[in-house]
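One structure is given below, represented as C-alpha cells, and several questions about it will come after.
What you see is the complex with one protein chain gone and the rest in place.
Let's look at chain A:
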C-alpha cells in the first residue's frame, strides 16, 4: 500500500534556531501514528506544516498524491486534512447540533434554519464515532469529554482522510480518555490516517501503530509498537546529552522553611504537601493537565483552596484573594504574559509599579516623582531595556516584558516568588538573563517555586522538583538525582489524569 501522506525534506527555522529538519516521513491510511517529543522538539511545527497552518522554508508535502500548497490551510482542508485542537473552539452558547453544522446548512428549506434536519444530521455525525450526546444541549453544559467528541465529530464532518488529534486527552479523566482513544482507533480502522500528538506514554502505547519521536526538530526514532516500550520512548525523547545539563550548583539553601503546605486541596488539585525553604528553588513538573498552574494559583490565592492549611514564614497563610498573598509577601509571575501579566497599553512605569502602589503612595497619594524614581531603580536592577519608562510596554520584546514583570515583583521584596513558565516566549539570550535573575533572587534568601514544562529549565535552576500527576505530588526528585531520563520517567510513570 502506498503512503497517503508523504513529507520530504522539510526544514523550518525561526531566526537562527532550526525547529524542524525532517528528511522523509510517510504516513499510511489505516494507521494511528503517535507523535512524541518534549516541548519545543518540533511536534507542533511538523503538524502545522502538514496542515498548512505554517509554511515550511524548504520541502514538500503530498497528500493523496497531490502536492500541498505550502502554508495554505484551506488547501490542506480540500485535500482532506482535519485538525482537532484547542485552537478552533466550539461556540459555548450554541447547541451541539448547531456547532456541528456551523458554517454548513442542513435540510432543504432554503434560507430558513431547519432545526429538525440540523439535529438529524448532527446525530448521524455523532453516530459515526459512536458518541451518544444530547444534540440540543448547549456546548457550555456538556462535559469536557463530550465536547472533545463533538469536536472530533465536527472535524469528521468533511469526511477527511487525515485526522490530526492534538493532545485530545489532556483535559480528560481516564474513562473519558479511553473513549476518545477508542474513537481514534476506529477511525484508523476505517482507513484514515490518524496523527495523534500525545504526552501520556501509556496512552501512546495503547493506541499507536507507530511511534514517531522528534528531538530538536529531527526525527530520532520511528518505532513499531512492539519496540515502543516506555523506556525506549523516554530515551529517544531525552537523548544522550541528558546528563551534561546539570552544571554547577544553585546558591545554598537556608534552614528555615518559608512556605509549608499541608493537605492543600483546590479545584483539580490535591491533597498536596510541600515545603520550601529560604533561598530554595523548587521545581514543579508534570504533564499538561497535571495541575502545575493550578497549584501555583492556589498558592497565590487566585484559585480558592477548599481544604488544607499553609503557613508562610511561621505565620498561618490562607489567601482568599491575590491581594492577601501580596500583603503576606508572595508574588506570582503568571504563564500567559499578555493576558495575565501585562497592562499592554500602559507604560513600563505603570506595569512595574503595579504591585507596589500602596507602598509607593503616602496616605494614598501617589507622588509622580516618587513613582518615577522607584521605577527607575527597579528598571535598572532587572535591566529592562526601553527608551523611557513612559514607553508602552507592549512595544518591548518578550524578554524585556518578562524582566519588567520580574521587576514588578522583585520590588515588593517577596518572601516567596511563584513562577509559572517563566521563560515562555522569550529568546535564548533573554532566557539566560532571566535564569540569572532567578538565581540572584534566591541567593538573597527568597524562596522560589517554578512550574515549568521545560525539563532543562528545572534541571538547571532548581534544588528539588516535585512531579505532579492528576493534581497530586507523584514523586519528588533531589538535584543529585536529576537527569532528563529520570525526570521524564517520573512525569510519565503515572497513568490517569485529572478527573474532569
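General observations
Please note the rule applied: a contact is a pair of C-beta atoms (placed from the backbone, for glycine too) under 8 Å apart; a residue touches a chain by one contact, two chains touch by 3 or more; residues count from 1.
One rule holds for everything that comes next: contacts and distances are computed from a predicted model.
Going by its UniProt record, the hidden chain of the complex is named "Sugar ABC transporter permease" among "Lipid/polyisoprenoid-binding YceI-like domain-containing protein", "Sugar ABC transporter permease", "Fumarate reductase subunit C" or "8-amino-7-oxononanoate synthase". Within the set A:357, A:428 or A:443, the residue that contacts the chain not displayed is A:357. Here the missing chain is touched by one residue of A:91, A:140, A:189 or A:343, and it is A:343. The missing chain, though absent from the display, is touched by one residue of A:139, A:201, A:310 or A:332; that residue is A:332. The residue from A:271, A:392 or A:445 that touches the chain not shown here is A:392. By the touch criterion stated above, the residues of chain A touching the omitted chain are 300, 302, 321-323, 325-327, 332, 334, 339-346, 350, 353-355, 357-358, 360-361, 364-368, 390, 392, 394-395, 408.
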